[in-house]
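Take a look at the structure below.
With one protein chain removed, the remaining protein chains of the complex are shown where they sit.
For clarity, chains are labelled A and B in written order, and residue numbers in each chain start from 1.
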Amino acid sequence: MPIYIARKLAFFILAVIAASIAIFLLIRGAGGNVAAVVLGKDATAEAINALAQQYGLDRPMVVQYFDWIGKLLQGDLGRSFRTNESVADLVVSRLSISIPLCVSGLVLGLLIAIPAGTYSALYSDRPLGALVALLSQVGIAVPVFWAGILLSLLFGVRLGWLPTGGWTNWDANFWGAVRSLVLPVISLGLILGASLTRYVRSAVLDVMNQDYVRTARATGMTQMQALLQVGLRNAALPIATVVGLQIAELIGGTVIIETVFSLPGLSRMILANVAAREVIVVQSTVMLIIIFVMLINLIVDLLYGVLDPRVRLAR
Amino acid sequence: MTAPAAIEVRDLHVVYDGLAAVRGLSFTVPAGGRMGLVGESGSGKSMTALALMGLLPPGWKAQGTILHDGVDLITQTDKALSARRGRTVSMVFQDPMSSLNPVRRVGDQIADVIRRHGGVGRHEAMGQTIDLMMQMNLPRPEQLARSYPHQISGGQKQRIMIAMALACYPQLIIADEPTTALDVTVQKQVLRLLSAATRERNSALLMITHDLPVIAAMCDTVAVMYAGRIVEYGPVRQVFRNPRHHYTRGLLDSQPTMDNIALDGSSRLTSIPGMVPPLPALPSGCAFHPRCPVATDICRARMPEIDAATGAACWHPVAASQPAVAS
Partner (left out) sequence: MTSLATAPAPAPARATRRRRRRNLTLTIGIVITAAFITIALASFLYLPHNPNIPRIPDRLLPAGSPGYLLGTDALGRDIFSQLMVGARTSLLVGAGAALISLLVGTVAGLSAAAFGRLTDETISRGADIMLSIPGMVTALVLAATIGSGALTTILALSAFFTPSFTRVIRSAALSVTQEDFVIAARLYGRPTWFILLRHVLPNVAGVMIVQFTLYFAAGILTEAGLSYLGVGVTRPSISWGMMLNEAQQQVGISSPLAMWPGLAIVIVVLGLNLLGDGLRDVLDPKLARRSS
């Protein structure tokens, strides 16, 4: 296990470094003269030079990269060109929307997928099992934003139970904030749940056909005991891997769903700054998201190690 | 024989959508007795074992009567069967490598069985587990009990499996090819252990294998299966010394022994021509007739029953005076 952890940690660090270089090159390399882009066509050469100097954009790329990374490590995400606000300040308030949204979406997805996938794996012959498989097949084809639109049409416009968009701050109106997040979370969770259901189903099918489940049955466990005590415990391994892989997709879904419900989250901030060519803001926020995804993947990997004695006890 | 049989099977059929893997099987294993069930792959012997356990794969159904411990297992609910599995009847499977839960310590897996059926506490169950492991000749049982399956050898895993099967002193143990997945050197030890441990507990043993010498060494009676039916049934000595069914005879003749392998390579090992028929294409009459040297019209037309005098289900049994190659 210690070596396993060390290897995963080393990979995490390597991955973050590689991603940071890729993001930096992509944005700085492909973007041309950043200062000129930011100030637009009508800017004078002096203004461009002044901005470039102020933000150190005239230095060699390598220096700029290390400068950016060094500050990133100290928690300094840079400043906006236009408003000179600190990116870190901008990010923090946005995260209070994006993180609850993303995490609750994941939890809801799992709460749907684990029972549904298990049921349809065990009872594929029953009508309800077939229905679950069908719904998951259809759910995979539904774009998350359209699910959001349909849900707000039903619960927001028709029934008027929940807001179709907008946001009140947590401290201003806690329950209002919760209500604003209900439909976005359901949209995310349903669509994520649909695709996870398929994976859970095939993991459970696979595990329940294993010899050791038959052994469990032959030593007196009922089908349900064998499922709960042996099956799900073993199916947790492939499911953990898949969840890790789905995180990147979940982030994509969160970006879109924030737009559907006009939530002022992290992704809307990125979108606005993409449009405004706020290179530093985009660069740092994107890096932050990538680190977040990689961190979750690291946690999933470590969890896998704990769950699987073959990994935990390997030297 | 006053004690009730460990298991009594009457006219067992195992079917799936109109197909039958087992077609009218009847046999009895007396309490503490040892019966061998032999046959080629596809003869239905494993399906028989799973039917006795009530663990047939989805879609398969058992019909007939399986008397065990005063009840007909076929009529029992799965819950009632669960309460019996591992307690009055248990099974040792073929492949110990994949038959243990990879994420649970082997000692806990044995203790789970004891706790499930014995109603004893965690501590007591662990004590019994260590005793049991010691009886299985497992080295350093306290330490081994804390291992996971991937950390121990195949022979050790199969001993663990046997310990789980024996833990509650069952009346019947079904062993389905328990050693085929093991190294040759380990096979004999495991078989000897299985034999001694069942004898000690007075558990009956139903040994399923295609390995005739194993049956000869371990069992009192033998049933030879072909295409879902018993074609010959009797005491091991009698059947192997003087087989009356042409299939049994063929099986015995195709066993390599030191007698029929001449070292100069001049001798020939005989084999039965043809293959076991697939289920959807069972021959009419006696299913063995396409491969049988003496088949006639009646063999093609009518299915023979076991004859009380010969113990063979054959229209033209091998003559009693004609001994097969020594087994």
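What we mean here is this: a residue touches a chain if its C-beta (ideal position, glycine included) is under 8 Å from a C-beta of that chain, and two chains touch if they have at least 3 such contacts.
Predicted, not measured: the structure shown is a model, and the values here were computed from it.
Peer 1: Identify the residue among B:S98, B:S195, B:Q238 or B:S254 that touches the chain left out of the display.
Peer 2: B:S98
Peer 1: If I consider the whole complex, including the chain that's not displayed, which of B:S41, B:T77 or B:T185 touches that chain?
Peer 2: B:S41
Peer 1: Taking the full complex into account, find the residue in B:L50, B:L100, B:I130 or B:I160 that is in contact with the omitted chain.
Peer 2: B:L50
Peer 1: Could you list which residues of subunit A touch the chain missing from the display?
Peer 2: 11, 14-15, 18-19, 22-23, 26-27, 30-31, 137-138, 140-146, 149-150, 152-153, 157, 164, 198, 201-202, 205-206, 209, 211, 245, 247-249, 251-252, 255-256, 259-260, 270-271, 273-274, 277, 279, 282, 286, 289-290, 293-294, 297
One rule holds for everything that comes next: only the chains that are shown with their structure count from here on.
Peer 1: If you average the CA atoms of subunit A and of subunit B, how many Å lie between those two points?
Peer 2: 53
Peer 1: With touch defined as at the start, can you tell me which subunit B residues reach subunit A in the complex?
Peer 2: It is residues 53, 55, 58, 78-79, 82-87, 90-91, 93, 95, 98-104, 112-113, 116-117, 148, 150-151, 161, 164-165 of subunit B that touch subunit A.
Peer 1: Which subunit A residues qualify as touching subunit B in the complex?
Peer 2: 125, 210-212, 214-223, 225, 230, 233-234, 307-310, 313
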